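The block underneath contains the structure these notes are about, expressed in structure tokens.
In this view, the complex is presented without one of its protein chains, the others remaining in place.
Letters A, B and C mark the chains as written, and numbering starts fresh at 1 in each.
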Amino acid sequence: MQPVMDVPALEAFLDAEFPQVKGDFTVEEVGPMRARIRLNVREEHLRPGGTVSGPSMFALADVSIYLAVLAMIGPKALAVTTNCAIDFMRKPEAGKDLICEAKLLKLGRVLAVGDAMMFSDGKAEPVARASLTYSIPPK
Amino acid sequence: MQPVMDVPALEAFLDAEFPQVKGDFTVEEVGPMRARIRLNVREEHLRPGGTVSGPSMFALADVSIYLAVLAMIGPKALAVTTNCAIDFMRKPEAGKDLICEAKLLKLGRVLAVGDAMMFSDGKAEPVARASLTYSIPPK
Amino acid sequence: MQPVMDVPALEAFLDAEFPQVKGDFTVEEVGPMRARIRLNVREEHLRPGGTVSGPSMFALADVSIYLAVLAMIGPKALAVTTNCAIDFMRKPEAGKDLICEAKLLKLGRVLAVGDAMMFSDGKAEPVARASLTYSIPPK
Partner (left out) sequence: MQPVMDVPALEAFLDAEFPQVKGDFTVEEVGPMRARIRLNVREEHLRPGGTVSGPSMFALADVSIYLAVLAMIGPKALAVTTNCAIDFMRKPEAGKDLICEAKLLKLGRVLAVGDAMMFSDGKAEPVARASLTYSIPPK
């Protein structure tokens, strides 16, 4: 199954619906059941020592899987995060953006489940991994 | 076992170490293996419709259990979040602060585990619940 | 809201529908949005050293919240576990049953969320804690 929204459509949706996070995220790539999203790391995402904060990583995982879901089912759906499990494994590198590889493992009628692997830009080892569940409301 | 940091000590620590979140959180109460923390909800914590965002709830759970740990072991420790599982159960009420009741279930030599129950201020039913694990570095 | 199934009704349901676990569990108490279930620990639940195995603790958490849900919505529903997050915090005591205190935090139309705290019989500190989500199929 091919996505029904492409990169510009997802970015336009994000700008229109989530003005609070404008500029935080860049949609780098979208494909069947997957998306790659960049967190444009700025001062407000940091903790002492220059590392990206936990809430910023959570936000990246959440928006990435949300966009991967929307890419498949279209912009009208109002999916809601019901659950997240996240493992913080390594300290993100100071001064680097974070890249999230989001994959949908299930896209059901009422629930979607996705996996988000996050990396400091250019690094091979993940800094964090999250799985999220979204509830998809009936049409 | 009694806490070794009280409310003013925790607030001073938060202000000094986490200037990025200054004013976001109020330490309402601290006790043995527990703390109550308020998220002072502002525009930046909201999503369309006036509901508190997922990342803001994650941040509240994370800081609450972190402070409950520090209250017991003192301000010098550098505890790191290794894991979080969070369930989003109800939509927070528009225009209300969030209150987090944090309880430590385990405070070991290398790992601490806490439970964070979050409520819209004045409501009895939780909006979200999280469990978090912290790694406590050796002295 | 009061439960619609009592202890004997839940035990009869368990025996009829889950013959594979016959004798493993005892329903000790049921109330509004909660239940207390005992794992009758036997050789097959143990690991070397006499400690209860992780899968046995998972099974106890799962059945406890399942029964707490059924107690509220009746035996006809076919609830399915969609998600579990479990923290193993202490080694269970050798030769002791495990007691699970299950509480429902949410009982919605399509999703139920419960919290399971597990103790070695007679001890105050939890050995493990789990949160589980169940999908409740439409009528």
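Note that a residue touches a chain if its C-beta (ideal position, glycine included) is under 8 Å from a C-beta of that chain, and two chains touch if they have at least 3 such contacts.
This is a predicted model, so every value here is computed, not measured.
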Selected from C:D62, C:E93 or C:D115 as touching the chain missing from the view: C:D62
Touching residues (missing chain, whole complex) on subunit B: 82-83, 85, 110-111, 133, 135
Residue numbers in subunit A that touch the chain omitted from display: 85, 87, 89-90, 105-106, 113, 115, 125-126, 129, 131, 133
Touch list for subunit C against the chain that is not drawn: 17-18, 20, 43-44, 46-48, 53-56, 58-59, 62, 80-89
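In the analysis below, only the chains that are shown with their structure count from here on.
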Residue-number overlap at the subunit B/subunit C interface, same or different (half cut): same
Rotation angle (°) superposing Cα atoms of subunit A on subunit C, nearest 5: 180
Chain centre separation (subunit A, subunit B; CA means) in Å: 23
Separation of subunit A from subunit C, taking each centre as the mean of its C-alpha atoms, in whole Å: 34
Between subunit C and subunit B, distance of the C-alpha-averaged centres to the nearest whole Å: 28
Multi-chain contact residues (two or more partners), subunit B: 85, 87, 89
